[in-house]
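Here is the structure we will look at, set down as structure tokens.
Only one protein chain is missing from this complex, and each of the others stays in its spot.
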Amino acid sequence: MAKHDTPMLDELEKGPWPSFVSDIKRQAEKNPDCWDILGQLELSYRDKITHWKHGGIVGVFGYGGGIVGRYSDVPKQFPGVEHFHTVRVNQPASKYYSTENLRALMDLWEKHGSGMTNMHGSTGDIVLLGCRTEALEPFFWDLTHELGQDLGGSGSNLRTPANCLGQSRCEWSCFDTEEACHHLTMHYQDEIHRPAFPYKFKFKFSGCPNDCVAALARSDFAVIGNWKDDIRIDQAAVKEYVAGNIPSNGGAHSGRDWGAFDIKKEVLDLCPTECMWMEGDELKIDNSECTRCMHCINVMPRALRPGKVQGASINIGAKAPILDGAQFATLIIPFIEVTAENEFENVIEVIENIWDWWMEVGKNRERVGETMQRVGLPTFIKVMGLDPIPQHVREPRSNPYVFWQEEEVPGGFDRDVEEFRKRHAA
Amino acid sequence: MGYDPENPMADRITDVGPPHYSKFHPPVIAKNKGKWLWHEITQPGVLVHKAESGDECWTVRVGAARLISIELIREMCDVADAHCDGYLRFTTRNNVEFMVDSKDKVQPLLDDLASRGNKFPVGGTGAGVTNIVHTQGWVHCHTPATDASGVVKAVMDELFDYFVTMSLPAQVRIALACCLNMCGAVHASDIAILGVHRKPPMIDHSRITGVCELPLAISACPLGAVKPAKAEVNGEEIKTVKVNNDRCMFCGNCYTMCPAMPLADPDGDGIAILVGGKVSNSRSAPKFSKLVIPFLPNTPPRWPETVEAVKNILEVYAGDAKKYERIGEWAERIGWEKFFEKCNIPFTIKSVDDYRLAYDTWRTTTQFKYTSHIK
Partner (left out) sequence: MGMSDDEIKAAIIEKAKKSPKPQLYIKDFYKCDPDTKPRKIKNLANALVREGELMFWSSGSTTMYARPDRIKNEEGDEGIN
């Protein structure tokens, strides 16, 4: 039986898309505290403002992350949500679950919390919404002992790493994203659970330049699959596409009649580097000109595949706009092998190079991309011990204000103005 | 056994991390990992992946709200137990994927899903609108300028046909973040719905001493608009801060560090619309979303202005763009002046950048198109 009138929220039970309101009501039949979620949200809909208070100090002992405190500012009206803390549980890589595991986790959340969740949060965690302070330690005890699972990151920690599903179910993935994600998550447990940095730091792993986990847009350290050699072509399949026997773009456009497939218009002409052409009915690619944007492969997945010499590009420093404006991650290492065979040792070396520098130079609440902006890309390239290459920039600088170092200039910076005046009258 | 509050450190386990992913792979995934050949979307929401072994993995993708109950998750588990050997997965966009290892298992799965009311809409693939990723909003956040779940529900109800079909020129990724902090990082979405504040923070002098470290609040402001000040509380002079309202950009960063500086407001807060971002490197480089509508009011429960604005942009794009063109690629090809004209969106000074790095967006060529903007 509903505890509060929620006429505005009830409007959101209509329509074809699944309704979170109906779902909260379903949960409220099991856990009456959930009526107060609806009650307080209805009040926010009336007042057009949030009724949640600022954080507060909550967590489990010894961890500086994984729990975000949340309290109602109208607890008398809605006692069921007086404390309504968020628990972030580190998701398994790729977000596959056995129902056995998922049910056990849900049972645990039924025992200790509201029963509402996000599957998943933006960073990737399983987000469990709504738990009282005194339930946090018992929940954590059960989570670690019964399920062998752990919390994710928050605050100035390494945030929970995330990956696209990679080779588990995608033919394009150029490295094992889930193994890389899992291995580094385990390797850096301390950094995930305890603050280590000037501000948050995110890892994301995408298997190819389509970048399905938005690593380039969202992570401080983006590992994005890439390859070195030639795109693999199955000429027989190319002919099938040209003959219209296989739907283009993996069938993604089948809902509208776009006319017969036109390889020139849909593939050759849309190639950003114009490095493809037809010779008779054979597709040719000048791979030395290819920038591996994925368009042709996306359009003809049965005919074209990434090359066999596979690895990843590493881009560094993406972030949302707060505060200096949004940044995409900058290409720092064009190609690196990413393999469990060396336990990702070469990737770890890059990560720790960045951390050692950023922990020292980064200002409080400054993302690494902002530190890079502040000190400049040339300094960052030097810190990383890399040779500058044209791939680091979109175009060379257009201003001439180079910070020359004294040792680069013959004779150095010290000069004698009196000597100078002997030859040049003032 | 269990947690003992008298002895909290006894047998404590920490730093065990997540379970190994391989425990959760369906058998067809475990067997063929790294050996997939190609994939195809056979109908909206249904994908087949073909492996070198000849095996097939058929995936049925369903949309879900981001805010879901354990009861619903248990129902998802029921479906996975009945059809999928007890495995399922979630996508980065809050969709759920049910996988089976042969084509003849797909229809029974689809029938089962369809029998459960509107809880499991099948779609979200290919050239359509997939699930909207979003933040917490009024359901669970302390800094939002709008709700998230409600706006998303209203928009998805209106765009539902685009979720269950694949009739657009390309995929359209919509995202919502409920304040400028952008937990949801909507800054590279085809259409971004963004909560914005428009009033500077108030200063709660009576509370500031108790809850706030002043240097943190002062240094939190990216524009140096927060300064130390003094105020009188109960006849006593206290140290506090003041805000230079002319310099405030309403980001709320000060409130994040100092609870005595609230800025949310029923009339001040609302929604901005940004368009034309993309994440993929396909064809063109990743792009940021651009601000095209600076403000729409908060109008719960169904935010009709926001729903209409999103639908309008989507449909003008659907009717005008070429096959494969993302919204941002289309807008760049026709020119942003044409974008505003075709979408019938008034161009305002708010779309002209005056923040850092602004010059990058100013037009420094004589190339332009004559649109109704030139009088």
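Order of writing sets the labels: A and B. Residues in every chain begin at 1.
The definition used in the following text is that a residue touches a chain if its C-beta (ideal position, glycine included) is under 8 Å from a C-beta of that chain, and two chains touch if they have at least 3 such contacts.
All figures in this text were calculated on a predicted structure; none of them were measured in a lab.
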So which of A:Glu279, A:Glu341, A:Glu360 or A:Glu419 would be touching the chain we can't see?
A:Glu360
The one residue from B:Pro108, B:Pro215, B:Pro266 or B:Pro304 touching the chain left out of view is B:Pro215
Answer key for A:His54, A:His120 or A:Lys202 versus the chain not shown reads A:His54
Pick out which of A:Gly62, A:Pro79 or A:Pro378 touches the chain that's been left out of the picture.
A:Gly62
Since one chain has been left out of the picture, which residues of subunit B touch it in the full complex?
181, 210-211, 213, 215-216, 256-257, 259
In subunit A, positions touching the absent partner:
53-65, 68-69, 71, 133, 136-137, 154-157, 190, 194-200, 355-356, 359-360, 363-365
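Throughout what follows, only the chains that are shown with their structure count from here on.
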CA centre of subunit A versus CA centre of subunit B: separation in Å?
13
